[in-house]
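Please see the structure below; I have some questions.
Note that this complex is displayed minus one protein chain, with the remaining chains in position.
Chain nomenclature is as follows: A, B, C and D, assigned in order of appearance, with residue numbering initiated at 1 for each chain independently.
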Amino acid sequence: AAGKTLEEGVLTVATGNPAYYPWVIDNAPESGQGYEAAVAYAIAAAMGFDGDHVTWTRTSFDEAIQPGPKDFDINMQQFSITPERQEMVDFSAPYYSSAMAVLTTQAVVDAGAEATLDSLKDLVWGAAAGTTAAPVLEQTIAPAKSPMLYGDNADVTAAMQANQIDAALFDLPTALYLAAVMLENGVVLGQFPAEQAEDPDQFGALMEKGSALKPCVDMAIAAIAEDGTLAGIEAEWLQDATGVPVVQ
Amino acid sequence: MTDKAVPSGPTRRALYEARIRRRSALIATLSTALVLAAIIILVPMAPGWEAVKKSFFNGPVLAKTFPGLLNAFLMDVAIFAWCAPLIAVLALVIALCRDVRAPALFPLRLFGALYTDIFRGLPVVLVIYLIGFGVPGLGLPRPWNSPYIWGSLALILIYSAYVAEVIRSGIESIHQSQRAASASLGMSDADTMRFVILPQALRNVVPSNMNLFIALQKDVALLSFIGPVEIFRQAGVYKSLMANFTPYVGAAVIFLALTIPATRYADYLMARQRRRRG
Amino acid sequence: MTDKAVPSGPTRRALYEARIRRRSALIATLSTALVLAAIIILVPMAPGWEAVKKSFFNGPVLAKTFPGLLNAFLMDVAIFAWCAPLIAVLALVIALCRDVRAPALFPLRLFGALYTDIFRGLPVVLVIYLIGFGVPGLGLPRPWNSPYIWGSLALILIYSAYVAEVIRSGIESIHQSQRAASASLGMSDADTMRFVILPQALRNVVPSNMNLFIALQKDVALLSFIGPVEIFRQAGVYKSLMANFTPYVGAAVIFLALTIPATRYADYLMARQRRRRG
Amino acid sequence: MSFLSLRSVTKSFAENQVCKGIDLEVEKGQMVCLIGASGSGKSTLLRCINLLEPIDEGAILLEGTDIAEPGLDPRPVRERIGIVFQSYNLFPHMSAMENVMLAPRRVHRKTRAQLKAPVEALFARFGLAERMHHYPDQLSGGQQQRVAIIRALAMQPQIMLFDEITSALDPELVGEVLDVLRQLHAEGMTMILATHEMGFARELADKVCFLDAGRILEEGPPEQLFAAPQQERTRAFLSRIL
Partner (left out) sequence: MSFLSLRSVTKSFAENQVCKGIDLEVEKGQMVCLIGASGSGKSTLLRCINLLEPIDEGAILLEGTDIAEPGLDPRPVRERIGIVFQSYNLFPHMSAMENVMLAPRRVHRKTRAQLKAPVEALFARFGLAERMHHYPDQLSGGQQQRVAIIRALAMQPQIMLFDEITSALDPELVGEVLDVLRQLHAEGMTMILATHEMGFARELADKVCFLDAGRILEEGPPEQLFAAPQQERTRAFLSRIL
């Protein structure tokens, strides 16, 4: 990767502001704690950057997908790879295949919500506007009331805490984290497993369109996938999701 | 003696002016055409133009998203429609509060002053976030926690502070002599306000308020930050789906179609008022 | 004859008014105290109060986040500081464009009119998104794609349209007779504008522009949507980290500390101007 | 006892004492003219009588009762004392008719129907029958001033105060308004008139008072005051004006 990074000899990795558990622990990616933080250091290592030569920066979701030159070499904040986005930016090979999951609160469950499409249709839905959750919501659940859309995860949880929405669609790890930590009485009601989806939600590291770094990153990801590093990181940082029922 | 001179054909000045007008029109047309031509020919020659065009002026994307945008714009219109009258009423109340003289009602004056100071001092987004997420977060039951209600309330609070100040300035702009004239007829203060001052004050502030309501129509877009999918959010969704900024341009066009005529009309009212006073 | 009567002690009216004033002050104090007491005692008795307090008025959270917020507010101040002068200059240019009479310069007038119409017609967020995300996306190299540059440009474009209109209205408010007086002395149009009209026009529009610059200071917060971590974004970050709205309240306090005095001063200038004219 | 009497009325604006102990007796049906230089306090005195300005010291007796007692509700008094200002102060958003009817409707609680006949009669009497439904800005200055007079008269006051009601008018329109005053005088209305129209004062006034720097320097019937002013100042003033 020599000569292809923003700053010679240093890999600049972007994450969200703030970055959320379990992707980054304590909003401090420098620690290497958290799934994406760990993956980033693993990729960097596979590309030949040691830990001291990884610097972090922050971008919003919109900033990351805007076309044009970037302030980072790679950006990891649960970007779903979609063909439309690939028109404007480059994605690495996927480093995680996520299930979509339904985040809700105990009160909604008590009120009779179940992990069935029929039951889910009648809830008031929310999602983060910039993510693929919004279209997935329309396609798979097609709620009766048009969903509310928000700028970021924090706003979605705020709305759910305010009882303005019943449920929201997130990738599973995010949903699990939000349910456990951010949301009082949060519950992950069900999931749409990645294996069953026709085009599963896969996270890739985002790069500038035509980035020279892409082959290196792809190789690095392939390498860490192959040698089991990736699986190890997943086991360490992402909860076992088998407890979450599959939506019928 | 017939004083009304019948103009016998065009005068020397009329002829000269017609000539000048023709020449000016010619020059203006030519220079405008030149500039336009330069823009039309040169801009597409710029290196980034293809990218710009694809990203901002993408015909197919526009065609696909425009109906959705228009539809979402109805939401803006609806929010505006229910906020505007409430703002007008609340603003009038606040303005009257600030005009209250009786010492027992001093808390009202204080309230009015605090109210206008605070809500004019805060950024609109901040208030929308605070009220739109904050208040419902206190455990209100549905449907009383709707972001439509609280988001609208945020707009109403802010804009009524501005409108109240405008109304108050209108009240103060009515010359003291009108109050004196009314008082000298034995009218009470309340009657004076209601029949003499307010009707004139409100008429005077129509243009300023028109400008505020245009601003309100635009700030409705900020409600999207707490959930309602109005045109700005809808454009954002399309943008992130298609990674293309054309939907924003579409939204801009929709706004302009509404706000340019409205702004022009407000300007016209303002200018007319200034002329009348000047 | 000594006309200046030496007031020999308080007059009957003075005594009466002093009595009334004392009574009014008493009533006002009492009623204010009552209302305040009611608020202080009753509000905390409301069922949701504990939740509200924890969520909105959380002392420890405020203490922890306030320094960070203040620090982020420096960014707002900095953005304001570089935008304001550019806005002033651009607005003056646009206002003069719209006043141009020569037919060859008609494109300038057209440009001025289009410019003000478009940028006054669009919501600020929309322009910030369009320019702040759109333009850099066209393949500008760093550092020329910085959101600071393009976000600021968006603010400059919008606000200069408003300020230009205000300046133009100032120019138009200068009575025709000033131009006539200047012309009658043999002065050229350019000199008339520069030495006679503009100095008066600009002085007249200070209060209106002051209000616009206060609004600008608040709209700087909208730049956060395209990246710059100014106070609003910083508050949002704290909010999502701590799941607590107190940082927003903190940001509100910081804004109010700046905007209330400024707004008050602008109001005062406005009122003084109105009195002078009235 | 006079109908209206002022007893050493004083009035200050902040440090500036504008009325410095004014005594004045006005009999029923009398027309009293106040003359004096600009700033001598004529307007202030009239506004004090109407209670638009509170006085500092002294008393204003209307039929023997002190109406200037601090704290008294001024409204019943104002119903009895009409005032017309130099700048007509019509309500610009109402037609002439509505201007006139407003106070009787709100204060005397009369209906439009009750008021129609008497108000129309007033308009007719002062030659404005055709202009009743016009708005102030559709009326000439003289017409506006007459409407202002009608508006005050519609409250059926016992005394009318006029403050330089012709000085904002073109010379050609002054006549119309003075005619109204002549008519009122003939009908026995008690009136106090601040004016610069010496000719009119001379013709109609029962008493002329010369105000100077907040004092009534000289008063008397017009024949006497204009022909043989006692005071040096009065002479100087009259020589400048006439």
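General observations
Note that a contact is a pair of C-beta atoms (placed from the backbone, for glycine too) under 8 Å apart; a residue touches a chain by one contact, two chains touch by 3 or more.
Since this is a predicted model, take the numbers as computed values, not measurements.
The chain omitted from view is touched by exactly one of C:A183, C:V206, C:M242 or C:L256, namely C:A183. For the chain missing from the display, the contacting residue among C:S173, C:Q200 or C:Q273 is C:Q200, taking the whole complex into account. Mapped onto chain B, the footprint of the missing chain covers residues 3-5, 7, 11-14, 16-17, 20.
Residue positions on chain C in contact with the hidden chain: 177-178, 180-188, 191, 195-196, 199-200, 203, in rising order.
Assume only the chains that are shown with their structure count from here on.
Spacing of chain B relative to chain D, judged by their CA centroids, is 47 angstrom.
The set of chain C residues that touch two or more partner chains comprises 129, 133-134, 137-139, 236. Multi-chain contact residues, meaning those touching two or more other chains, do not occur anywhere in chain D.
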